[in-house]
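Every protein chain but one is kept in place in this view of the complex.
Entry: chain A
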């Protein structure tokens, strides 16, 4: 089996909790296999720390197949590391070289406070969804699914927006810590579908208000979010959200 031959230096952010200050701590790793995922490399580090009687590095992760959105490492200055369209758990060590020094930090944003080490609190995202990221249809109220044909192009566009995994890389990479890519992806998914029309303008107002209340920054169109999004969510969604938000002021009779 493949024990590898890569030697690495890690500089990892260690912080006991949200009340204490943190710092980068150096660790040496040897015999890393290029077939390991980035998180498996962290498993090796943690096993090493536990065997030495130290506390392991705490980091968020769960599915390890790139879909749950839980993993969240800021690697060498980029969320989810050097590869495009890949989450940290799907990043493999073959993307690094023997002898590399790798700096690993948590997501940094006022709205995502550090919980411990590399783990942050992203519950602000849930509160934005709770403010309007849904269609108000109770269980049992639905008509036959095929009674509402939806053009394939439109359904596909909604799906592309819906592919967001809510990891927060867009916020972490934005110099303003703006959440507009995340928020606009959900708004777009529902705005593109006929089912989403009745609440379309109410939704955009509620979600944007909650986004602001959470302390996320504004968008200055640098496009870093789109470039770093592991799921390729498009900036067009932000344009659509802005359009709907502006329209809401004229079209909607409701002010939320």
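Basically, a contact is a pair of C-beta atoms (placed from the backbone, for glycine too) under 8 Å apart; a residue touches a chain by one contact, two chains touch by 3 or more; residues count from 1.
Convention: contacts and distances are computed from a predicted model.
Enquirer: Which listed name, "5-methyltetrahydrofolate--homocysteine methyltransferase", "Carbohydrate ABC transporter permease", "Acyltransferase" or "succinate dehydrogenase", is the one UniProt assigns to the chain that has been left out?
Expert: "succinate dehydrogenase"
Enquirer: Which of A:7, A:101 or A:136 sits in contact with the chain that's absent?
Expert: Answering carefully, the residue with contact to the hidden chain is A:136.
Enquirer: Across the whole complex, list the residues on chain A that are touched by the chain not included here.
Expert: Residues touching the hidden chain, for chain A, are 1-3, 16-17, 33, 35-37, 39-40, 43-44, 47, 50-51, 53-56, 58, 60-70, 85-86, 90, 92, 94, 115-116, 119, 121-123, 125-126, 129-146, 148-152, 155-156, 158-159, 162-163, 165-166, 189-190, 193, 195-196.
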